[in-house]
Each structure stands twice: as C-alpha cells, then as structure tokens.
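Reviewing the structure listed below.
A protein chain is absent from this complex, but the other protein chains hold their places.
In order of appearance the chains are A, B and C, and numbering begins at 1 in each one.
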Amino acid sequence: MTPIISNVELCKLASGDFVSLQVYKFIGEKRGKKVYIQANLHGSEIVGNAVIHQLIEYLSTLEPNQITGEIWLVPVCNPLGINQRHHVFSTGRFSSYDGKNWNRIFWDYEKECLDLSEFARSQLNKKPEIIRKNYLEKIYLAWQQQLEKINQPSSIPLAEQYRYRLQSLCLDADYVIDIHSSSNQGIDYLFCFQGSEESAKYFLFEYGILMTEYEGEAFDEAFLKPWLALEKELANLGKVIKFDLESWTLELGTGMQINPLSVVKGVKGIKNYLAYKNVLSAKDELQTESIKLVNKNKLISYHAPTGGMIQNRVALGTKVRTGERLYQLLSFNKHQKLPEVINVYAETDGLIFDLSTNQSVNQGEYVLDLLND
Amino acid sequence: MTPIISNVELCKLASGDFVSLQVYKFIGEKRGKKVYIQANLHGSEIVGNAVIHQLIEYLSTLEPNQITGEIWLVPVCNPLGINQRHHVFSTGRFSSYDGKNWNRIFWDYEKECLDLSEFARSQLNKKPEIIRKNYLEKIYLAWQQQLEKINQPSSIPLAEQYRYRLQSLCLDADYVIDIHSSSNQGIDYLFCFQGSEESAKYFLFEYGILMTEYEGEAFDEAFLKPWLALEKELANLGKVIKFDLESWTLELGTGMQINPLSVVKGVKGIKNYLAYKNVLSAKDELQTESIKLVNKNKLISYHAPTGGMIQNRVALGTKVRTGERLYQLLSFNKHQKLPEVINVYAETDGLIFDLSTNQSVNQGEYVLDLLND
Amino acid sequence: MTPIISNVELCKLASGDFVSLQVYKFIGEKRGKKVYIQANLHGSEIVGNAVIHQLIEYLSTLEPNQITGEIWLVPVCNPLGINQRHHVFSTGRFSSYDGKNWNRIFWDYEKECLDLSEFARSQLNKKPEIIRKNYLEKIYLAWQQQLEKINQPSSIPLAEQYRYRLQSLCLDADYVIDIHSSSNQGIDYLFCFQGSEESAKYFLFEYGILMTEYEGEAFDEAFLKPWLALEKELANLGKVIKFDLESWTLELGTGMQINPLSVVKGVKGIKNYLAYKNVLSAKDELQTESIKLVNKNKLISYHAPTGGMIQNRVALGTKVRTGERLYQLLSFNKHQKLPEVINVYAETDGLIFDLSTNQSVNQGEYVLDLLND
Partner (left out) sequence: MTPIISNVELCKLASGDFVSLQVYKFIGEKRGKKVYIQANLHGSEIVGNAVIHQLIEYLSTLEPNQITGEIWLVPVCNPLGINQRHHVFSTGRFSSYDGKNWNRIFWDYEKECLDLSEFARSQLNKKPEIIRKNYLEKIYLAWQQQLEKINQPSSIPLAEQYRYRLQSLCLDADYVIDIHSSSNQGIDYLFCFQGSEESAKYFLFEYGILMTEYEGEAFDEAFLKPWLALEKELANLGKVIKFDLESWTLELGTGMQINPLSVVKGVKGIKNYLAYKNVLSAKDELQTESIKLVNKNKLISYHAPTGGMIQNRVALGTKVRTGERLYQLLSFNKHQKLPEVINVYAETDGLIFDLSTNQSVNQGEYVLDLLND
C-alpha cells in the first residue's frame, strides 16, 4: 500500500524560505488505533530517520487489510534543529536563538485544565470511550486558543508556533513513539511511563528507564500526562479506568550517527509493539524480552571535577564496581606546575550507560552516565 | 576608605586557565546590614559594571564611619557568559554548552525545605532576629550539602558549581541588587517583589514591574523566596512578621551598551536606596519618586507573525493606542510573488517598553514589548 | 510594468527543506545594459532589502519604454546567512559551519585564466564589443566546469555550490551593485574601483573608499577583476580600451537595522546612477555630488588593548584630532586591584567612520574605525 503524504508548513524564515513537516500516513482498511511516530526532534539524534525510512518501506509492502487503524510517520520532525550547525556538529539540541531545549517546549494540557475535577465528576457515569471522546474535545477546545494566539498581532514565540504544528498531528493519537538517541554515545533503551511496564517488553530492549516524575514539557509527557491526570482524578472519585494510550521515547545509540544495529533494534521493536497492539497483524509469533526497568534516579551523571582532558575511560556498556576507576583527567595548569593526572572512581556499582563524545572538558562538563541497576 | 578585595575561583577550563570572581567589600565602622550588588550576570548586560565602578569610586571617598554595615560589590559576575562571543555579539544570556539561561539556574531553598511548617512552628515564640538567625543556619546546613556534592567523584554540572560560588556570597545578605539591562533595547526600570513597593520608590525610577509569581530560579527570587515562604508559614500560624530583606533587579537600558544616562540613574538610585536603608548616611535629603508599578502580566511581547524585515517601527518609549501601527514587516517569498508589506497594529494601549535590536526576524522571533499600563 | 519573477534553488538542507533565491527582472523595451543588484549577502546587513523593495515599487510604476536594458534585483540573496541566529543576533557574516566569510568565497576567473596573454593577443584587431563577447564566452566555458564538478560524486563544498548559483546570475551583467552595511554601526558610503571615480559621483554619497588591491574573492571584485585583468593585458599589448563594466558595493549604515535615511540615500543614489547610465530615462535633472574618495589604507581600525568595557566613546561621524581621547576602557582584573580606566587616544586626525555595536571587549576585539581623510 502507498502512504498518503502531506505537508505542514512550519514557519517562514527571514529570507522568505519556508521549512515544513512531511507526514506519511498509512491508513488501514479497518478503523482502529492511531499510531504516531516521529524522529529527530533533537538535531543530532538522526538514527530514527533511518528507522522510519525502513518502517515506510516495510509498511509499503503490506496490503491495506494488514493494518488496523492508522500509522503516521514524521521523520526529520524538527527542521530548524536538524539544519543547525556549529562547525561540523549538529548542535540543535537547543535553539541557538533562545537556548530552549527542543524537547522541553511542549504543551501540557493538565497545566491549564483548571476544571479537571469538575469535568471528572461530570463523566462518572460514562463509558471510557465516551470519556475519551469528551476529554479530547475539551483538549481541542483549549488547543484552539493556541491557534487564536498565533493569529493575533502579538502572535507567540517560534518554539510555541512549532509545538502547535507538531502536537496538532498527535493530540488524538493512541500510541506515540518519539525516537531519540544520546547526544553523546549511548546504549539502546527506552523511557517507560508508570503503568506501561507490561507493554514495554514488546519493544525487545534490554534496558528501560522508568520515569518517576512528569514535568510535562517533554514530547512524550505532554501527550500522556493530561490523560494520566484524568485517570487519577477519576480514581479519586472511585472510578478506576485505564485508557489504552501510551507514549514512548526510544533512545537508539549515539548522536550524529546511524548505527545499523540500533536501526535494526528500533525497527524490530516497533513492529513487534504494533503487532502486540494489533495495529499490524502479527504474521510472526509475538516476542517479548524481559526488559530491565530502572528508576530514573538510578542514573548518575558524572561531571568533570576540574578542567582537562579525559583519558583511559571505561567503555560504553561496561559493568563497574564501586571504587573502580572510571576515567583519568589529564589536567593542565598555568601556575608553573607539571600537568596532573586525576583518577575518578565509581561511587556505586553500575553499568556505563552513556559517554561524552568530547574528551575535552571544562570544569563541570558532562563525562558519563552510570546506571546503578 | 579602601575596599577589601577578595578573589573567588569559579572554575578551571579545559586549557588549564581559571576564571574567577572578584569581590569589593566596603566594611563600615558600625555593624549593620549587608548589601550585595552584582552586575553582568547575562553576558550582554554590561551597564551595571559602570554603575558598580562609580559606586566603588564613590564609596572610596567615604570614611568608615559613613557606612553602617557592609557593601559587597561584584562587577563582571559571570565570566563565562561575559566572554562568550558569536561574531561580534555578546550572546551569553544562555550558556552555549547547554542552553541554560544564566539567570534561571539558582538554588531556591524553599524547594528543598520540606520541614518548613515544622520549623515555623518551632519558632513561634522567638524574636524575629532569632528566627532570622535560626533559618539562616538551616539554609547554610542545606547549602553545605551542595558543596559535598561538588566534592564527590560525580560532582555537579558547571552551572550548579557556578551558582554555588555566586550564591555563597549573598546567602546572608540583607539587600540584594542585581543589575541587568535589556538584551535588546529597553528603558530603565526595576523588578519589585510584592511587599517591597514602599522601598521601590527610593530607586527613583519612573517604572517598575511588580512580580506576581516566583519560580525561584532567577537570582533575585532565589535569594528572597525562602524568606517569603517562611513569612507566609509563620503568618499561617498566626505570627505576622516581615523580615527586612529585599531583593531587586534593576534594568538599565540597552544590551551591549553603557548608556551614560542609565549609569547616572542607576548610581543615583542605589545611593538613595542605601541612604534610605541607613547603610549610607544621607548627606543629601532623601528623595523618592512616584514609581509606576505595573503587574508583570501587563507586559505584552510581540512576535513576528511571519519571517521578514522590520521597518517603520515606533520608537522606544512611545505611548501608543489600540489599533495604531507598531511596525511593518517587509516579507519576502520564494513563490514568484512580489514582496509583501504587513502592518502590525497594537492590540492594546501602552508604552513601547523594549525593542528587538535585530530588525531581521524569522517567524515567531521577538519584535517588541508593550507595557499596557 | 511588472517584473518577471523567477526562482533559483540553492540547496537542500538535511531536513529535506530547500532554500532558494528569487530574482525580480525588469526588462525594458529597448535592449541595452544589464544591471544586477543584490542585498543581504552578510546576514546582518539587511538595509538593502528595503532599498530593493522600494526600487521594485518604483520600477513597477514605469512603462517598458522607460527602461533601456534590464534590471535584475535579488533581495535576501543569502538565505543561510540571513536565517542564522545566535541569541537574537544575525551572525551570518561567516558560516557557522566552516567560518567562511560569505563575501570572501567568490570565483575570480582571473586566477584560473592561465592563457590570458594569449587570448589578449588574439583579440588585438577586434572591436571592444567583440572582445567583450569573446571573453564572456571564455568565462562561461570555465564556469561550465564548476557545474560539472557540482555534478560529480565528490561534488563541491556548500559555499562553492552557493557561489555558483549566485554568480551565474550576473556573469554577463554590465553594472553590479551589492548592497551591504556595517556589521556594527557605520556611516553611508561606497567602495569604488580605480577607474570608476567619475561614475562614483552619481551615487550621491559624501564618502567613498577607493580600493587599492583586489584579492578577487569578494563579490564586487570577482565580477570586475577578470575584466580589469584583460584591459591591463590589452594595454600591455598597446591596445587601450575600457569596458563599460562597473561593480559597486554600497555600505548603508548599521547592521541589523533598516535606517530610513540610509534607505532614502540608497534608493536615490541607485536611481540617479541608473539614469546616468541611461538605463532609466532621467525625468529629473541628473545630480552629482563631490564624493570624497579616500584610499582604503587610510581606514585605521582600533582594537581593544586589553579586555574590558568601552565607555565615553566619541560618536559616529565625529571629526577628531590626533591625541584626542577616542574612548575609555573600564578594565577589571582578578588580582585584588581596583578596576582601571584606560584612556585611548587618536593616533591621527580623522573621521569616526564605524563603531562596534558591542561595548564589551575581549583583548584585541574591534572598537572603532577612524578614517584618516
């Protein structure tokens, strides 16, 4: 089958040129869930574009009756972040205009839904699918005001105009998958919301980080948080329901790279997950892998205790013990002294989860992440 | 009198060079309040350095008995932000390393003081000066943990190491003055906390913005917010006291400039305020000016509705009426059409409070602030 | 009359979006000279876009018989440079990818025309218009090889692909006008090639800089230099001819601004020049102004002798005498000393020609230009 391909203008630049999004939609014969998959929200995290490309190729081989519901795919979803360069590097993790992290700008309806309790009470006698429909309408109503603001003479900042275009594509989705990677050098894993642990297994990753607090400005949180809030509010009123809505951030390896193994892992995991959710008819037996979910606060970042050059660092994926040396810092000075070699040791046991791409560090710059699993 | 000049090492850079703070302390004969004044926290906001220089020159002419308490002055308080360049411009409003706004990184004790109610209850029978002393000790105890984190192998990020050094200078201050300017082109005004309206008059500015919400990560808020929280907690328990602690952000004109008139205004206002607070003995009659305090939400930012070039914009300080033209946007295109001139009109009456330095705008970029006073 | 508007694709970005040029062509009834006018080659130098817009509006009011020859106008001629931001500033004087100054990348045919003497000898008996035609053909032949390189698998760097598209628009022009401004804060003036002094008067500027050496990589030089080389070669062989080809860089005021007076001056000067060249029929009497042409080496740049803050600087356009104070540098230190005020004096008499927008300077950064006229 062939996707419907549509174009969404994002913004006009000072030069009069436009940047746009392009959405690939595979619409199944039978109605069902809406899956939304995007990649490259942070400028350097490009691997997901290859994953989406392979998914597009795969989905194109299917017949319309092999998809239930619809799958929307948005590669290169942040043109401004993606095209930004400083020297040869993709520095678009944050905007060079205002410093805003492109994944901390999103609209969290929970924050402006001041009448959530009232709404929840009004839905107590309704069926989940009706509540879903009603709340979504409520969300769209609030969303409409964002558009009105854009169209006022004072308009709204670039990042908010951007989020409007992007979130408009998935407010009504059921499953959202946002493909990232490390900005530096990382392993493959996913971020898992509480309550989605069972589904997490179907992505077939070895590791997952279990989120413990939701601030709502990340893309995955902005999508799911308002629904979690409603579930909680209803539960407080004695009505326990769980919407079949899920939001995932996949982290596939290293920044500025397309690691073929990470691509394989991403494609395989997403296909398996979609089969599990019955969006794809599972020709193959469904697989699960016993993912190790670790609380986010078990991820410990090491920062340079002073300025210098990192040498003899442990490799990515190594398991270390408390007190083992993690790296050396070759530190120079301007006080007529010899250079110094500082050994930095592990505070805890753990897995080397992420490494800085840059082995030159000013004091306080990032060196590595250790997962105290 | 001569100031005591001391040096605080901030951080070692990758090259082995250090950047430091330098503190000028004028210690009066009689003990009293501690005043802390800094400038240039944002890289381009340089005007306060000249203000501090003139204050140092003025204070140097005084005798020790003309100061009650002590005045600490820290010009060029953010070396990393100040020395950062992109082309000829001072872009250090945010760090080029992580995008963090240098004035949204500070430590707000309120957020980690989980036993505030308990503490407040324990102080109900105590005198304000004792409560002040006890709470300050409590703050220092928590602060000590920040230092311990710095000294662990995993250490903490650059911005947090920096804030540790900077806030250490003023945790025990009574009056904090942080001198900023617009990043763009602005008028002279101050930010005023609720409850400090009376003191605000002594800075002799025409305009002030009355803060309505405190997030705690700005320098002025990080200093005062924990004390406001304690006042509130005590009030809840029936004990209404107001500590004589104040925190001010002065905004003196335009970025990357030292406007002599703004310098004069800043110096005059600070001297008058210090006389009002009896830190300086007021040779001259104290002055007040009837400052116009306007709520922060009355400040409306205009963003470019599309990409283009701003022309024929109203001047800084102009009063406009609803519907008057604020500026034209000369917008080009790549669709074989003539350039378009878009008129943008005021949504409300107000004062033109701030103008973008850059008249080239991508869609959604900042154009001007209008104060709907 | 209505311009023909055409679009030239420049390059595809990583995100799949394109940036383009748009060319406005006013083709007169009678054949004649080709005028090429562009603006905003350096990202911050936006004023020329307003000049071109007003020229488009003016030319649109004319009848085809009021133009002899054709006028091509290219506003916003460097999208990548124009849309680049660091904080709010337009930093696209050089590419953030490779540091290349966008006006030092152009193709100078002289450098690769190794058989110029031979060619000149072959043209000795020909009429100037034939020589012009023959040399232009020769240029196009070499140019064709650039296109072939672009189309090879190894292709060529971004800047060279860009220059190919831009220079292709004007290789066959007769008069080229490239509208710039200061990156900082400057007066209105033009750059004049030797031999074009007479024409310079018709732009009606007070000042001009007479170029003394041509390196060929600036846009104006890349256009004219190969023809000057041919003239010289022919003259060496005893055939003195002067092609009616001219190349101009206009400098209209201050960066990131559209100063209305500079726009008026630019529009008026260009219209007058085009009338002088009989491209426009001069309804009004032609004007000239006695422009003061000063050799480029009379322009003396002052750089900060140490790091600090510039204060009390003389104003743009001031005439100063040797030994007069130009500015003060308020210089801080980290050696427990008081701040220092350093007075910097004029080495020569002259006109304050340009001022740094940024009054914060690291040692060796630009402060001002003085024209020792």
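Operating definition for what follows: a residue touches a chain if its C-beta (ideal position, glycine included) is under 8 Å from a C-beta of that chain, and two chains touch if they have at least 3 such contacts.
These figures come from a predicted structure and were not determined experimentally.
Shown chains touched by the hidden one, complex as a whole: A, B, C. Among the residues C:N101, C:N134 or C:S168, only C:N101 touches the chain that is left out of the figure.
Taking the complete complex into account, A:I310 is the one of A:A120, A:V294, A:I310 or A:L326 that touches the chain left out. Only one of B:I82, B:V176, B:L190 or B:L326 touches the absent chain when the whole complex is considered: B:I82. Residue in contact with the omitted chain (choice from C:I67, C:A120 or C:A159): C:A159. Considering the complete assembly, chain C touches the hidden chain via residues 11-18, 93-95, 97-101, 152-162, 300-309, 326, 331-334, 339, 344-347, 360-366. In the full complex, chain B touches the hidden chain at residues 13-20, 22, 40, 76, 78-79, 82-88, 96-99. Where chain A meets the omitted chain, the residues involved are 3, 5-7, 20-22, 24, 43-44, 46, 49-50, 53, 56, 60, 75-76, 82-83, 85-91, 93-94, 183-184, 256-258, 260, 307, 309-312, 330, 332-339, 341, 356-360, 362, 365-366.
Please note the rule applied: only the chains that are shown with their structure count from here on.
Across the assembly, the mean Cα position most removed from that of chain B is the one of C.
Judged by shared residue numbers over all numbers used at their interface, chain A and chain B contact each other through mostly the same positions, with over half in common.
Its C-alpha atoms superposed on chain C, chain B is turned by 180 degrees; the angle is given in steps of 5.
Chain A and chain C have Cα centroids lying 46 Å from one another.
Rounded to whole angstrom units, the spacing between the C-alpha centres of chain A and chain B is 34. Chain C has residues 20, 22, 76, 82-83, 85-88, 90 in contact with two or more other chains.
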